[in-house]
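These notes concern the structure reproduced below.
In this view, the complex is presented without one of its protein chains, the others remaining in place.
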Amino acid sequence: MIVKLEQDVSAAEKEALIEKVKSLEYKVTTVRTQEAEYLVGTGSKEFDIRLIGNSKGVEDVHRVSDVYKLVSRKWKVQPTRISLGDGVEIGEGSLSIMAGPCSIESEEQIDLVSRHLVENGVSIMRGGVFKPRSSPYSFRGVGLAGLKTWSGVARANGIKIISEVMDVAQIEEMYPYIDVYQVGARNTQNFNLLDALGRVDKPVLIKRGISGTIEELLQSAEYIFSGGNEKLMLCERGIRTYERSSRNTFDLNAIPILKEKSHLPVISDPSHGIGIRHHVESIALATLMAGADGIIYEVHYSPEDAYSDGQQTVDFRESSEMIRKMREVFALREGL
Amino acid sequence: MIVKLEQDVSAAEKEALIEKVKSLEYKVTTVRTQEAEYLVGTGSKEFDIRLIGNSKGVEDVHRVSDVYKLVSRKWKVQPTRISLGDGVEIGEGSLSIMAGPCSIESEEQIDLVSRHLVENGVSIMRGGVFKPRSSPYSFRGVGLAGLKTWSGVARANGIKIISEVMDVAQIEEMYPYIDVYQVGARNTQNFNLLDALGRVDKPVLIKRGISGTIEELLQSAEYIFSGGNEKLMLCERGIRTYERSSRNTFDLNAIPILKEKSHLPVISDPSHGIGIRHHVESIALATLMAGADGIIYEVHYSPEDAYSDGQQTVDFRESSEMIRKMREVFALREGL
Amino acid sequence: MIVKLEQDVSAAEKEALIEKVKSLEYKVTTVRTQEAEYLVGTGSKEFDIRLIGNSKGVEDVHRVSDVYKLVSRKWKVQPTRISLGDGVEIGEGSLSIMAGPCSIESEEQIDLVSRHLVENGVSIMRGGVFKPRSSPYSFRGVGLAGLKTWSGVARANGIKIISEVMDVAQIEEMYPYIDVYQVGARNTQNFNLLDALGRVDKPVLIKRGISGTIEELLQSAEYIFSGGNEKLMLCERGIRTYERSSRNTFDLNAIPILKEKSHLPVISDPSHGIGIRHHVESIALATLMAGADGIIYEVHYSPEDAYSDGQQTVDFRESSEMIRKMREVFALREGL
Partner (left out) sequence: MIVKLEQDVSAAEKEALIEKVKSLEYKVTTVRTQEAEYLVGTGSKEFDIRLIGNSKGVEDVHRVSDVYKLVSRKWKVQPTRISLGDGVEIGEGSLSIMAGPCSIESEEQIDLVSRHLVENGVSIMRGGVFKPRSSPYSFRGVGLAGLKTWSGVARANGIKIISEVMDVAQIEEMYPYIDVYQVGARNTQNFNLLDALGRVDKPVLIKRGISGTIEELLQSAEYIFSGGNEKLMLCERGIRTYERSSRNTFDLNAIPILKEKSHLPVISDPSHGIGIRHHVESIALATLMAGADGIIYEVHYSPEDAYSDGQQTVDFRESSEMIRKMREVFALREGL
């Protein structure tokens, strides 16, 4: 069950409620987010919901049977909208486009990409500063210094930035510069990282694990939510299978299933999803049609010269074309 | 290499050509289809293509490096169109809708579904008469008698029928009644069946294996093509993975990749692809946007009462809605 | 439930029994094998087992809740032993070694391998005569003629032969020459083939599907058993996964799980399981230790010259070494 507490609940009332829930043989976890305070009860005994609903300090109470409760649409029927400030919002009803290079490489690159985004009316830029290269001998990223430079340029252009955080220690140092933290596919179940992100008041985009299940993605979101942070987005980016024609297998089913199970925005990543530059557009448009609230993809002024992921990165011309089509498809979808 | 022979090539000319190709250390396979006769050479030695191209009896010659050659788009650049007669065609530029129940159950059911298809302008009906139930204690299908009845009703309504053939012996008995043979996901690599279908002059839709690769699907098509039958369609129907939220995982990447690699029409099966009735529409529309030439799905007047696959079958109301939307999405796609 | 009928049950008694089972809302399937006649009832209603057990014509009755019943160890607690004649037996308590080339190539090859087997006390030889090559341009096998030659040599040497049957039509033509039919991994769910093999009185080894589940393997065995043939063996040969270091992934868990769930002998195929010649021995010994009743592997006098599967085939020296070690490991296992 999820009990939403009234804004002005007293300490005594809260204590009494906790005791009452425990008396029903439910384990209680207290959750305070930017929006409200909740008591999440896990258990299975049958109970009369009015026992809780009529108590002092309770704004509302819902039974939720899923393992993940706070992120479940069974509890919060209204879709979550996330504001990044300055009119930039992510959520059902909007088409959010997030584009940028795989790795932030230089100030010149940042300038060129920012200009491209501004020209095309895109408000969110992605880029990696701490790259998780699987070989210790590969490019490691521009680090915090690069993030600061990037942030300066982005803000000057009215652009919000999303970048991957790989370690708890990085959360604080990235905080002043970042607009959305990204949890990468290799860290989807890095619970210490999720815990820490739950204590931060900034949006988080969680990528599905390389071979993660949809349920694990929802549980990871639950981890952060129950830590205190409601501003979450889920992202399908392809899963690992036996198929070798593409880097990953884009699990199309994940889009409608996540939209059904959770009230959180669902983002699609076609760049990693198919990993082949000239097919990124098809995947982007298809997943939009399937219900995605946004697309996050890789763009570079010269993919052949990109430090990383060049084979799946589009150039500015392809990107502009894609943006135009995505808007048409979104419009059609909303009108169907 | 693929050598297309002239229509009026003489036996001597053909013999000479075969010898010439062999002299280049290429193994030669002769292929005669409904359309033409070919010599397919497999080997790797470098050679001057004019050696072959200038010979008597040669209409054209192409180098093709893929393991699968005849079905490769590198050889035949023009997309294949398949005619089922009476103006019913399948291929790039057309949206082919194929709908019907999982199992053919009764004449009443056939009538109701046929009427639904006619009302919605759908020309191709699917249905299983020989069902591959994995347990020996489940429903086995109405058999040949049911196929005859179905065929009669379909023809009276101007509808073409597609049904699964599970064994070589069934090919001949189904021939007078069927318009398209379907090779099921469990038989994708049943080479004896593929061989036999190569010797028949009737279209074949090949489903990707339950855990088949895209390359295997193309090789299975190559098997049939090299047996003499060019009228082939490829179908993505979801693959088996570790994910449990859905029956299969719809590999969205397969659509654009197959379209790129082969000139054959690519069909999408959202019913098996996601296996969840209320999500079938999302998958259908998304895969159309990704480039599919057609959608094959399961419909029944009362899914709850269907003998099989009820959980993924839509009813008439949902089907009509889906058909309307598919046509809108297809129109948008062609216009993008 | 499984009702085993008495040998001398009358038609009237059998009819009465069938009606009684149906009256309990159980669907009835009659199964006659080489050994006995059974009524298999599928349903879920609670019932008093003495209602059936006390009826005339009943030898015994068991409740079996698995989807697969006849092959389940919950019904037949004694492990199944299969006799190939001339003292050659397969089953718990024995170590059955089956070795031979991937493809039968020539009479010389047959002679050399037979001699190797005789020298090493191995009684069962494998070999493919109808090869399921996934490309239409590869070697197809020596066919029936080759099978006859092979059979002659084998019999002269007291060797039993196992070979893959790929199509219903081949069952009859192979019958006089074969000792064990093999159902390949691509045909595990070829239900027409399984049906037909159920009507034949000859042992069958069923390979797990390329991406088949353990349950599907058991259901395929159930198909054949319920068709009338009890002489069945299950074989784990590796499954398809994302891992690329080996051709397949040998699912070690399948060995103890199959031994627990079914009374049928369990055979391990290390050659396809790991696909790397110098590792075949490790896999063979390990799977023996895990409980396998037998090992089937590929051997050739000169693997580098083998028509197929050379990369996973051992030579005679390696084979003799392997046989010696397998016997030691088996002896230790039985003594632990």
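Which chain is which? They are A, B and C, in the order written, and residues in each are numbered from 1.
Simple rule for what comes next: a residue touches a chain if its C-beta (ideal position, glycine included) is under 8 Å from a C-beta of that chain, and two chains touch if they have at least 3 such contacts.
Fair warning: this is a prediction, and the values are worked out from it, not measured in the lab.
Contacts of the undisplayed chain with the visible chains, over the whole complex, involve A, B, C.
In the complete complex, the hidden chain is touched by one of A:105, A:179 or A:222, namely A:222.
Touching the missing chain, out of A:187, A:271 or A:287, is residue A:187.
Check C:81, C:148 or C:325 against the missing chain and you find that the one touching it is C:325. Summary of contacts with the chain left out: across C:59, C:92, C:215 or C:318, the touching residue is C:215. Contacts to the hidden chain, counted on chain B, fall at residues 211, 240-242. In the full complex, chain C touches the omitted chain through residues 211, 213-215, 238-239, 241-246, 249-257, 260, 273-274, 276, 279, 282-283, 285-291, 325, 328-329, 332, 336.
Taking the whole complex into account, chain A touches the unshown chain at residues 27, 29, 40, 42, 67-68, 132-137, 166-169, 186-187, 189-193, 209-211, 216, 219-220, 222-223, 226-227, 240.
One rule holds for everything that comes next: only the chains that are shown with their structure count from here on.
Between the Cα centres of chain A and chain C there is a gap of 49 Å. In terms of their C-alpha centroids, the spacing between chain B and chain C amounts to 33 Å.
With centres taken as mean Cα positions, chain B sits 38 Å from chain A. Shared contact sites, meaning residues of chain C that touch two or more other chains, fall at 211, 240.
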